[in-house]
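Of the protein chains in this complex, one is absent; all others appear in place.
Presenting chain A:
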């Protein structure tokens, strides 16, 4: 309590000081201020006395009051001489406060400041590391140019100090000295170079910071320390992590190749580019090809990730779990800029987590998310709901969330987003409502399907009471109408009526422009509007006046009979307007449209000038192309280059020599850091037990494991494939036969197990192999680079897969892929019983996928999947075969007719096989027939044109199709759960044909196995909007169970839910005589459940019910199944 009183006391005194201080600088000469000045003077005199007394406590009290002065921004510089004497005080707190003072005022009192230097020099030799460190801190913070040499010396000495804490301080001092005297740069770089080699986690962050400040372009200094920095990263304090990660992002951009290079080429549509995920076979061939024309297609080389690049990605990933938002953001931007497309997804979850944090953090994160969503929409789609807006969010956050939601909108989720927008429009926050209306406009332009819905919604808003809302809607409607004006003359009419009420100038101007532009659609109303406007012309805002002139001109040109006088009246009014723009415009228009004797050559073209077809405006996100700034940076946030921003370099064409990163002493990174760790945690028995082996490098994560398994798996495959593909397929068939013999259960277990052992043993052997390999790399000879490449190309396939392993759903799917072979056989057997030869024939026809491509893929998968399979519960694996249902006759579609194809005909069908290189793709089987008399060569695809989000995996080039022969190939298309067609060119060596593949909605899904209970539970969650019911009368031929099942499964790739139980145990809601058939599937891209129920009633009546989260898919599916069942 006493302190409080004391402070208050002081407060009163200070108030006086304050008043005095404020007047002194400006009006010290004026007499009035003199009195105050003197009190102030006296006050400080008082402090001086206290400082000069012998009592420590008095001195301390004085210093505390001085610090308070400083904190208020008051000037206390005249006390400098009295204070500087105390710099050598024994009392630590006093000393600290003196330091605070010194750092603040030394710059102003340079001569006096020099008095203190000798004290610091002495302290720099102190045995206590903290005294050394703080002496250096203060010494380097005194911005007096004269002591630069002393500072330089001190820094150099401290950089070699035994204590890492002092070394850290010296790293900080480097920046200070650099900003004080940039001429010292060269010497400072030497110190930085030395400190970069430091192995202490304490130093790493600070020295990289110094590096960024002093010499960010000296990338060569990083090479030798790169691996060490990567490995230390997890243990560095959080602020250092941010700095290091940002620096390493730039470093990686200069040193490694773009991991997405193949995809970007594909996107550009450079034809013939192949990707060889699955088949090692082809890769070998390709390898040969490459040697032949190595230089020419250097660009097309399959991408090989540098192991150092992988190291960086692996070691930063755990940091996504950091509690520090800045660290998470730093890792996120690193992944966004450096990781292969397939791996970027991991950051989404972490970023969404940050949205729970303080609103400032949200603000920054949302800005970055908005930029990311433009490039990688799919990444954030699962988190759509996290961006829903709460009424309590600050407006700036709302607007950003809206931006993200708009970017995420696509055909499948637009209905939910629009419904959400509808509630936003009712918000009290009008700025936010305006932003919502614009967002609706953008959704409408981007997604054609909902354009009319949006337009109708916006037109309804025109009757809103809030003028701002109406005005904003008018502006957006104007933009939308421009896309297809002919359909919407009634809306234009409606808007014409609004001119009486709307006062917001921008909206009025927009309406007038619309009427003028489309006056031929509203021939009656337009002149009347002009009449009204002419009447109120003088009272309008400038932009409205300009549009009135425009309207008049356009009407004069199209309907001069009715509007001639009006136009002249308007032009006359405009002639005498106050605004010169309007006068100019009027003069210009008059000359153009009103024919006079001397009318210029231009008036002939007046119509063309005014009534030219205007291109519809493109509503773009303000975040488009912002990603050329490094994400997470200040420059990105401001969308302008901030001072000191280091450009993110473009990827190099060819990777620089990776050997620069090799370090002389082979294993020092691993050993040293491992030792350090052990030292650190020596007390913990379990730690060293479980993971002492591999040390911090292995702070990696599960990914490294899976990567290595896939590695070894693919390695084994390539070995096998060398030995010959036939033997392999034989092996396969053998296992198949075995399987048939045994019970299914055993099969399930056994099949996966075998490869596990294999891969395990191989993995360990590989690991052993790897160590010497690493060493040998240091000796690296060029001839070796080939083998390195090999290894890399294998690992290249791993990312795409390891990514897939993340979601269990995908795993199960893969599992199916792995098993698809065996079951298909058993399925065939079943079918034989059920459907006689017919279906067998069909299947044989399709037995399709030219085995050289598919078989190796399957083995590869089964190997790498083995581990995953083990984790799955037994019951699952028993049941899974049932998910593959007897697919009836697959329908063939024509891609290229024999005649248009000049002898080449192509048919395609959806093979319903999982497309192994990418689980999100639908496999399309193409069957080429050469009906002509000459051979066709080099069949491949080119110029793929897709809707956004869709992807295509091309079929491998068919080199030769002899006359009269047939061949088939498989390609994959990710339709993004839409029925948009994939357009591309089919090219032979002579011709190009434009073709397109449009999937029936039923092919956009894959079957899943559900039990009846699961089915009902899921169905319960997909009620309301997601449920579509339809009554129908079954076709006469289609009244038995078998027929219904067959027709439904033909129409859509669904699996039947076993529903025998329905008859037995459950209380018969539908009477047992009229069975209910249930089918389940998931959409391929987004894995949304699709549930179909066909409930039969008497006399062939039936009810069809489809539950699907994706309403568009649901509706289309209902139509298709309806058709299938009624015909």
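The definition used in the following text is that a contact is a pair of C-beta atoms (placed from the backbone, for glycine too) under 8 Å apart; a residue touches a chain by one contact, two chains touch by 3 or more; residues count from 1.
Note that in this section contacts and distances are computed from a predicted model.
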Protein name (UniProt record) of the chain left out of view, among "Brix domain-containing protein", "Pyridoxal phosphate phosphatase", "BBS12 protein" or "AP-3 complex subunit mu-2": "AP-3 complex subunit mu-2"
Touching residue (missing chain; options A:118, A:423, A:934 or A:998): A:423
Option from A:645, A:893 or A:993 whose C-beta touches the chain left out: A:645
Among A:100, A:611 or A:1095, the residue in touch with the chain that has been omitted: A:100
Touch residues of chain A, complete complex, unshown partner: 2-4, 6-7, 55-58, 60-61, 64, 67-68, 70-73, 91-94, 96-97, 99-100, 104, 107, 128-131, 137, 140-141, 143, 163-165, 169, 172-173, 175-176, 179, 202, 206, 209, 234, 237-239, 242, 246, 318, 321-326, 328-330, 349-350, 352-353, 356, 358-361, 363-365, 385-386, 388, 390-392, 394-396, 420, 423, 426-428, 464-466, 632-635, 637-638, 640, 642-646, 679-681, 683-687, 690-691, 698-699, 701-702, 1024
